[in-house]
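The complex appears here without one of its protein chains, the remainder shown in place.
So, chain A:
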Amino acid sequence: MSIFSKYESLASSLKAVTAGGGRNPFNVVIEKPISSTVGLIEGRETLLFGTNNYLGLSQSPAAIEAAVEAARAYGVGTTGSRIANGTQGLHRQLEQRLAAFFRRRHCMVFSTGYQANLGTISALAGKDDYLLLDADSHASIYDGSRLGHAQVIRFRHNDADDLRKRLRRLDGTPGAKLVVVEGIYSMMGDVVPMAEFAAVKRETGAWLLADEAHSVGVMGEHGRGVAEADGVEDDVDFVVGTFSKSLGTVGGYCVSNHAGLDLIRLCSRPYMFTASLPPEVIAATMAALDEMERHPELRVQLMDNARRLHAGLQAAGLRTGPQASPVVSVVLDDIPVAVAFWNRLLDLGVYVNLSLPPATPDQHPLLRTSVMATHTPEQVDRAVEIFAVVAREMGLNHAA
């Protein structure tokens, strides 16, 4: 028996997706980014509507220059973990810079956003504690819960009353209760009602961790995320985030006012047992953070584009999530239709993400788009037009 035989159903699912000569949607190659909004795919210039590069900063000239200078000055890697030889002056500077940005006393930087969730959640919620997770949590949150051995209880998506009910069932049970929510959920782009969760946290004495990966740089007057936008930052004990979305690089972090965060450096395995971020990434991230702070108008452009895309797709008769946010997903009913739709979009020059169950809520396949501040209104309109053309070809523009 092959060691891969347990993946036979996966192989047949992939075969079904690529049947009839369709592309492998999980193996798309962007041969070269031409700008933040256009990439070369299959030799053709293609509009990028699925890169999470919300502010377009992956192509920021200031960040590129900072990376080049840092590589020249410090080399291209640290060759070690944060607890050994992998902490350089730049790592400390970035942690101080992030702590100042979030107005928090402590910050830990991780090598990826995935590891930030894995390393924070697994270390905070131990064997005798309870983790209360939103049902639609990202894989990194679920994986963090498995690494930490806490008892894990799911509550209904974005439903603070359901969380309250589940916390009430734990009344009198020993162990800390850590609630984890996301600022913007990555599949449907829906925003957490953070003030409602903050109220439950205050009532019950639970701890609250917010993963603001998709909302930092996007929400709040200063771009600090949904907690800032809702005026409840003091109720959020830990903010986890990533550099690989609004800041355009790679890496992750956790910020907090709790001094105990520094102890986690000594027990968080995803922090301790991996190489630290290379100098050029840190320098580029700090430059991108400067750009983000210097250009609040990027957030305005981003939300204008999000509303334009959301309204356009709805007007084309397609089903989307309820609110306009930088993630706008078109919900379809069955997988073969979603696969054919996605292939046709790429034929016509628009790249989006194809998201399939069980990675999506409610078992529906999604054509997941993400918008950028750097998209022009004409690019957004062009993408909507191509969606509408494909919807008409496939007889899906029912409501239009």
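By definition in this document, a contact is a pair of C-beta atoms (placed from the backbone, for glycine too) under 8 Å apart; a residue touches a chain by one contact, two chains touch by 3 or more; residues count from 1.
One rule holds in what follows: contacts and distances are computed from a predicted model.
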- prompt: Name the chain not shown, per its UniProt record: "Ectoine/hydroxyectoine ABC transporter permease subunit EhuC", "Acyl carrier protein", "Spermidine/putrescine transport system ATP-binding protein" or "Fe-S oxidoreductase"?
  reply: "Acyl carrier protein"
Message: For the chain not shown, which residue from A:Pro174, A:Gly205 or A:Pro358 touches it across the whole complex?
response: A:Pro358
- line: Only one of A:Ala135, A:Cys267, A:Ala315 or A:Met394 touches the unshown chain, namely A:Ala135
Query: Which residue, A:His106, A:His138 or A:Arg166, contacts the hidden chain when the whole complex is considered?
result: A:Arg166
Field: Among A:Ala63, A:Val152 or A:Val232, residue touching the chain not depicted
entry: A:Val152
- line: Contacts from chain A to the absent chain lie at residues 130, 135, 145, 149, 151-154, 156, 166, 169-170, 357-358, 363
